[in-house]
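A single protein chain has been omitted from the complex, and every remaining protein chain is retained in its original position.
Naming follows writing order (A and B), and every chain is counted from residue 1.
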Amino acid sequence: MTEPQQLKGTESSEAELIERAKLGDAEAFQGLYDKHKRRVYSLCLRMTANTAEAEDLAQEAFLQLYRKIATFRGESAFSTWLHRLSVNVVLMHLRKKSLPVVSLEETTQGAEEDSPKKDFGGEDVALAGSIDRMQLQRAVDSLPPGYRMIFVLHDIEGYEHNEIAKIAGCSIGNSKSQLHKARMKLRDLLKMNRAEKAGKSRAG
Amino acid sequence: MNCVELQQSLAEAEDASGSEQRAHLMACPACSALVRELNLIVAAAAQLQAADEPSPRVWNSIEFALRQEGLIRPQRPVVSSFSARWGAARWLVPAAAMLLLALGIYVRRESPPNQLAEQVSVTLPAANPSELNDEDLLQEVADNEPAMKLQYAENLRQVNESIREAQGVVDESPNDAEARRSLMDAYHQKSLLFEMAMGRSLP
Partner (left out) sequence: MVNKRTAKLVAIGAIVAGTLVAESKKEFHFAVGPRAGVSVMNPYGSISVKPSLNNTVVVNAVLHSDKVEVDNNQNGNRVDIQSHLLAGADSDSGRVDYEVLVPADASITLHSSTGSLRAEKLHGDMSLEGAGAAVDVRDVSDAHVHVKTMNGPVNLDNIKNGHVEVDSLSGEVTMRGVNGPLVQVVSTSGRINYIGDFGNSGEYRLTSHSGDIEATIPEWTSADVSARSVRGEVHDDIPLQPKNHTFFSIDKGRAFAGTMGRVAVSSTVVLRTFSGKIHLRKRSENK
């Protein structure tokens, strides 16, 4: 992937970039984008599992940020502010699509039917060693939307349950229980994948 | 505490550090393996943070919107050397930089043309952008079947012609928003051609 034009001269601190961006400095906008684009885009991608949507949402998140940048006073970390904004952008988008995403309570009903049933001949494959990033990525993409959201917010992006409860409009207890179910589901998906591969190599 | 209770308790105390949990885990290999596996997953999750990069079009769209909304001052011309800095993907840089050079903007979505007309300083490139890196594209598709190579060459010719025509009108009427949009669309189409040329490859 290409990189947009980098800032010339010495790298500016984030505070300096923010102040310059408030004055309309194009390079400052770009510098802030370069610093945070991966985090924002990855968040959008993990939540939507769709690259085109993730790009649109990342674009929208940055635009909303830049429109409000004049009001940023430094009370919280800039990255935190951007991150919260990005999460809100994604959630609003998912709500508009009428996906059964935001209400975590809904995931309790659909979860069992969602899980693809596979027969591995009764053999259980241990999930040992390291987990391949791509495999984990695919497994996360396969999660039901509610599970995916909670896993992304807590385990990938580092939100606490009280924060997730506010964002998603659920209770802290619900957030914890859904996270546990999401992890269990991921465990199943990863083990299925390994068992399938093990089965193939035995057959091959 | 039995296995079911242990698993239920994991939702509340994720690290299984409670005394009852620890006691059960010491006696139960299955639950112990479960907790180990869940911890592996949590540890691996960190790999996914900031793991992916958006395509150049995202920034191009953002920049255009910022200019349109008056939040950004026009940039001074950026002349890129288009050197081999990016290796095999180097035409992606000019594909995006062509847009930055000529107008500093790249757009997919419609914008109110009257706002476009308010923007100043259409910076003209030092060299004809339609000639930049065309050879790179043709080189990349050189392994294609002859008919496909010809198609790429013909489409490249057409898209360059569209850029020249649109640029001509923009030169005559810098405030003609429709002409500017035509130019932007032409650059977008050229980017698409580069993407397609890069997308196919023989082993």
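In the analysis below, a contact is a pair of C-beta atoms (placed from the backbone, for glycine too) under 8 Å apart; a residue touches a chain by one contact, two chains touch by 3 or more.
As the structure is a prediction and not an experimental result, all values here were calculated from the model.
K.L.:
Can you list the shown chains that the omitted chain is in contact with?
P.N.:
Across the whole assembly, the hidden chain touches A, B.
K.L.:
Just one of A:Ile18, A:Ala49, A:Leu85 or A:Ile172 touches the chain that is missing; which is it?
P.N.:
Answering carefully, the residue with contact to the hidden chain is A:Ala49.
K.L.:
Spell out, residue by residue, where the missing chain touches chain A.
P.N.:
49-50, 52-53, 113-118, 135, 138-139, 141-142, 189, 192-193, 196
K.L.:
Write the list of chain B residues that the hidden chain touches.
P.N.:
Touch set of chain B with respect to the missing chain: 110, 112-114, 145, 148, 151-152, 154-155, 158-159, 162, 165-166, 169, 176-179, 181-182, 185-186, 188-189, 192-193, 195-197, 199-200, 202-203.
Keep this in mind: only the chains that are shown with their structure count from here on.
K.L.:
Taking the mean of the C-alpha atoms as each chain's centre, how many Å separate chain A from chain B?
P.N.:
Using C-alpha averages as centres, the distance is 18 Å.
K.L.:
Where on chain A is chain B touching in the complex?
P.N.:
Chain A reaches chain B through residues 1-2, 4-5, 24-27, 29-30, 33, 37-39, 41-42, 45-46, 54-55, 58-59, 62-63, 66-67, 126-128, 130-131, 133, 136-137, 140, 151, 155-158, 176-177, 179-181, 183-184, 186-187, 190-191.
K.L.:
Along chain B, where are the residues that touch chain A in the complex?
P.N.:
Touch list, chain B to chain A: 10-12, 14, 33-34, 37-38, 40-42, 44-59, 61-63, 65-66, 69, 71-75, 78, 80, 86, 89, 92-93, 96-97, 100.
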